[in-house]
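The block underneath contains the structure these notes are about, expressed in structure tokens.
Heads up, one of the protein chains got dropped from this complex, but the rest are sitting where they should.
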Amino acid sequence: MGNSFGTLLKLHSFGESHGRSLGGILEGFPAGILLDFSQIQFELDRRRTNQGIYSSSRKESDQLQILSGIMDSKTLGTPIGFMVENGDAKSEEYQSLKDIYRPSHADFTWQQKYGFRDFRGGGRSSARETLARVVGGAMAKQFLQLHGISLQAWVSQIGNITANITTSPSQMEVEQSKLRCPDKKAEGQMFALIEQLAQQKDSVGGVVQCQIEGVPAGLGEPVFDKLQAVLAHAMLSINAVKGFEYGSGFAGSAMKGSEHNDEFVLMNQQIKTTTNWSGGIQGGISNGQAIYFKVAFKPIASIGIQQKAINMQGAEVDLEIGGRHDVCVVPRAVPIVEAMAALVIMDFFLMQKINQA
Amino acid sequence: MGNSFGTLLKLHSFGESHGRSLGGILEGFPAGILLDFSQIQFELDRRRTNQGIYSSSRKESDQLQILSGIMDSKTLGTPIGFMVENGDAKSEEYQSLKDIYRPSHADFTWQQKYGFRDFRGGGRSSARETLARVVGGAMAKQFLQLHGISLQAWVSQIGNITANITTSPSQMEVEQSKLRCPDKKAEGQMFALIEQLAQQKDSVGGVVQCQIEGVPAGLGEPVFDKLQAVLAHAMLSINAVKGFEYGSGFAGSAMKGSEHNDEFVLMNQQIKTTTNWSGGIQGGISNGQAIYFKVAFKPIASIGIQQKAINMQGAEVDLEIGGRHDVCVVPRAVPIVEAMAALVIMDFFLMQKINQA
Amino acid sequence: MGNSFGTLLKLHSFGESHGRSLGGILEGFPAGILLDFSQIQFELDRRRTNQGIYSSSRKESDQLQILSGIMDSKTLGTPIGFMVENGDAKSEEYQSLKDIYRPSHADFTWQQKYGFRDFRGGGRSSARETLARVVGGAMAKQFLQLHGISLQAWVSQIGNITANITTSPSQMEVEQSKLRCPDKKAEGQMFALIEQLAQQKDSVGGVVQCQIEGVPAGLGEPVFDKLQAVLAHAMLSINAVKGFEYGSGFAGSAMKGSEHNDEFVLMNQQIKTTTNWSGGIQGGISNGQAIYFKVAFKPIASIGIQQKAINMQGAEVDLEIGGRHDVCVVPRAVPIVEAMAALVIMDFFLMQKINQA
Partner (left out) sequence: MGNSFGTLLKLHSFGESHGRSLGGILEGFPAGILLDFSQIQFELDRRRTNQGIYSSSRKESDQLQILSGIMDSKTLGTPIGFMVENGDAKSEEYQSLKDIYRPSHADFTWQQKYGFRDFRGGGRSSARETLARVVGGAMAKQFLQLHGISLQAWVSQIGNITANITTSPSQMEVEQSKLRCPDKKAEGQMFALIEQLAQQKDSVGGVVQCQIEGVPAGLGEPVFDKLQAVLAHAMLSINAVKGFEYGSGFAGSAMKGSEHNDEFVLMNQQIKTTTNWSGGIQGGISNGQAIYFKVAFKPIASIGIQQKAINMQGAEVDLEIGGRHDVCVVPRAVPIVEAMAALVIMDFFLMQKINQA
């Protein structure tokens, strides 16, 4: 249970951080579509890279290997098996953590759930698991592109520093920013904050915002699989996510109906809305306007500061996690948010093919 | 697609606002459990009732009818079919809305999706659909109670008025408040706001908070069906919900790891945490602490104020929705939030039975 | 688990023989299709009727009630809820069987599985459960008809009497035969056999054959959901079925490849096969030829002859089941076989919409 995502387009994921490989099967991808594998590798590289001194020391090349489902770079309609080998895993470093439940990590809960866990590098609870999502999402993105649908995510907040970005930036603008925050001023402040926290061996959270353009009206499956419900599911399934809001979000709770209602108008003989508090979704179904949402990430739990922990024998121990740690993983989450969103939208796109006679 | 919720415990829902009846099938409920049907009716009544002048004029008795799956008040392990008849539906009133796409309603998107829709009372997009959720959830609550798990939701915000409630209130405290907000001072301000908006024929949103106690460590199915991911899915599937956060939520994005990490300690030979920014979930799995989350509701779209709308023929029309309308449905959402949460937790409870050998 | 059938077109079934009602939800039926409800009632009547003295004494009118999903006789794309009330159930008659495990009935196994069972009229193991299948199947048939696909089943064997029917009969031919066996000579012998067994208070099995015409090439989802695999699943899920074969079937095991291979030829610029040992399916996918299969039914277990049984207290008891019993239910199984086949084919038809880009 819990290792597959999607209804018609299904991503089945496997792999532990220090096992032989991580990967997955993407099932339900239509036949006959030419894929650009360099683009998929590009997305994997986006996930991996975190610039400068604030990144994890692990050097994975994360080279995609396609196992099935493709011939002459075209999809066969059969399951697309793929994997990335775990080259640089130093399991020995984790021996000292074998018996310890680190604060706010998944050590304790996985032990409780399964009675047995892979303690090396977080095992399956490692963020390396998101590799499979990025591969699947990168394929979905190419499908969506063929249908005029595009996605873009960016960092809109780190710590208490909020970017001032009012229109969805381009991928180039986002990628030119080392923190994937294309607001120069905010980015500078974020860097300063990260540098300061790096010295303190501390970490910090942030917010990723995402916008989807070109979604036709009609996607989403009420009543339980409303478009926003499955997006929320997708986002909250990403490590370290604490919240999701779309359209007006939490701020919408304080609004009046007369402010919040999006009036319909005709533009170029198409039905549009003058405002978009709905976030492109009404009654769980896309209305043709831009879909946008925010995803909140907590600070990562691995910090260099000494902490109290409990070991499996039930004794309290002092814990000082050595090595270099990410101060802030939120920039690396950007391609993951995009990947999950792409899987969701493509799945609903396929489903909509069967709703009308 | 989209009308079933759950993996082992499945709620299949059916029904339009003005059809013969609404109801569902609850499948996967274990055999041999004695149910208290007056408690289920009580939950239905909680959903229906909205006190005072600010409520919808429709008078539904919402009497539960059990169709199958029960003998001598005990579950048979077979599907529990149930329904509530639509007694007081005045479809004629909706004839004038037949061709109109109301702002921020689902009229336009349903028409786009299906090419044909039941315009009467919102059809399947009506909040009456939540009846089936409340019935299923009420049964799940009774199962959870047998295992020491309890849930309580309440209104924590209406408009820009926020309640000051620091510990989870009891059901009695919540139900004694007409707005389900057991902070007398805030409730008074909320009433004043609602009364003012009623006169203005306007509406307002709000926030429901929920806390779940007694959940054993080990529930939740990473990587895609993390406990919080399925809770978010459940909550965002409720009409008018715009956001979900659990534990530290969006505020957690601004925190440092050293602040946010929940240290483990031993209390009475059990592993607990000193703080609970994790919201009772680590790595997608419950850790035995209280689970708590917030759900944001937008203001309802039906307002008496005159608005611009578009009709199916593509013409702009003036829209003035007559009759009395709810100003704020958030208090009625409290039992719905609880119901969905109960379905989620019970489903994970059943799943956990098969994870260990 | 186990009460839903189908992938995109899903039938969720509920109901016990002596509960308030039996019914189901048909989900995934496309919107905008005009249904003929008299045809659906006709199929229900086909299921119910068994002519002459050899039928069960229970008089159910089996009147279909539509609960949702339909407006102006057209499908809304939302779940189609429906039920049939259990009017004539005489539960008292079953009090004497409350504690007894009847030979080759499901009393013992249901008790073992659930620890608690509805002993009245077989509870959920009653063949009345097939009502929901027939309703769902009747709707699927109408969809298939719109796409040029038709189904016909008939009785090809009762006891050791085999009909000599070489081409698929019409529905009229089948319905004009009281035993649904349009081979006059065989039917006469079957009647004689049934009459003889009625006097002996015994029962007998039989075989239903089914043919599906007009299925386009391309339906079926290898590798696990091959067309024949899902058909087999569907048929073996019907009460009393012991076997399934399609195309050459068991006899094909004794054939040589050179005999069994179906050569392709061009007819009217379409690819056909000269023989059809494949039964219209190759590699799990329809090839455009007729699909045909056989379903074996055991004799029903309820006989008037005195038998030995065991009660729940573990004592051996003599069992003499009173009242009139069906000698042979195979003719009544004909519409059920058709209904399940229709659900399978329609589901694959919908799935095929998403396999190509």
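Per-chain residue numbering starts at 1, and chain names A, B and C are given in the order in which the chains are listed.
By definition in this document, a residue touches a chain if its C-beta (ideal position, glycine included) is under 8 Å from a C-beta of that chain, and two chains touch if they have at least 3 such contacts.
Keep in mind that this is a model prediction, so the values were computed, not measured.
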item: Sole residue of C:G137, C:P169 or C:G205 that reaches the chain not shown, by the stated touch rule; value: C:G205
item: Of C:F29, C:Y246 or C:F349, the residue in touch with the unshown chain; value: C:Y246
item: Residue in contact with the excluded chain [from C:I165, C:A290 or C:I310]; value: C:I310
item: Omitted-chain contact residue, chosen from A:G77, A:G205 or A:P331; value: A:G77
item: Absent-chain contact - pick from C:G87, C:G148 or C:G283; value: C:G283
item: Which residue of A:S4, A:S150 or A:Q356 touches the chain not shown here; value: A:S4
item: Hidden partner chain, residues of subunit A it touches; value: 1, 3-4, 8, 10, 12-16, 19-25, 27-28, 31-32, 65-71, 74-81, 83, 113-118, 123-124
item: For subunit B, the residues touching the chain missing from this view; value: 8, 28, 30-33, 75, 77, 143, 146, 350, 353-357
item: Subunit C, residues in touch with the chain not shown (by the definition above); value: 1-5, 7, 13, 101, 103-106, 108-110, 112-115, 124-125, 129, 157, 159-160, 197, 200, 202-207, 217-226, 228-237, 239, 241-250, 252-266, 269, 271, 273, 277-279, 281-288, 294, 296-303, 305, 307-310, 314, 316, 351-352, 355-356
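Methods note: only the chains that are shown with their structure count from here on.
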item: Numbering shared by both copies at the subunit C-subunit A contact, with half separating same from different; value: same
item: Most distant chain from subunit B, judged by the mean position of its C-alpha atoms; value: C
item: Subunit B-subunit C separation of Cα centroids, rounded to whole Å; value: 39
item: Length of the line joining the C-alpha centres of subunit A and subunit B, rounded to whole Å; value: 26
item: Multi-chain contact residues (two or more partners), subunit C; value: 8, 28, 31-32, 75, 77
